[in-house]
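Only one protein chain is missing from this complex, and each of the others stays in its spot.
Take a look at chain A:
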Amino acid sequence: MNAPSLALVVVVVALVAVGVYLLLERSLTRVIIGLVLTGNGVNLLLLVAGGKAGGPPLTGQTPPEDMSDPLPQAMVLTAIVITLGMTAFLLAMAYRSWQLTGHDEVQDDLEDRRVARRAALDRAAYEDVDAGTEPESLDEAAAEVHDETGDVGGRS
């Protein structure tokens, strides 16, 4: 009876899907774009929750049964402002990360690094020691074992 537009639903699905894909990336910039897209998708979902669009909800101007629901619109406005603020903060963080490390990739957490070090230690045990490979530090080995970003070295 009060069905929302199907087009909006499709847009919500598309935005959230693309957003989640980008969220899984390592680069903070892409994560931010992913969060913005997902955020907009969810905001749109909130709008869809209000039901069919109607006239402006002012008594005297629109008959009550033709009014659109003003409450979700007020909530969406709040949510948009919040998303904007958070995006600004995240961008500042990405910039600071770039200032400090020269890239904006989300780095491993300490526990991951430690697990990777153990894995590197284990690998050394069954590798051929006489193969003539350059002896590398444990941290470099850990980075090689774990890092998904591809470029080994050059990071702290």
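What we mean here is this: a contact is a pair of C-beta atoms (placed from the backbone, for glycine too) under 8 Å apart; a residue touches a chain by one contact, two chains touch by 3 or more; residues count from 1.
Operating definition for what follows: contacts and distances are computed from a predicted model.
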{"item": "Name per UniProt, for the chain absent here [options: \"Spermidine/putrescine import ATP-binding protein PotA\", \"Tryptophan synthase beta chain\", \"Na+/H+ antiporter subunit D\" or \"Lipid-transfer protein\"]", "value": "\"Na+/H+ antiporter subunit D\""}
{"item": "Touching the absent chain when the full complex is considered, from A:17, A:53 or A:82", "value": "A:82"}
{"item": "Sites on chain A contacted by the missing partner chain, in the whole complex", "value": "23, 28, 31, 35, 38-39, 42-43, 45-46, 48-51, 59, 64, 71-72, 75, 78-79, 82, 85-86, 89-90, 93, 96-97, 100-101, 106-107, 109-111, 156"}
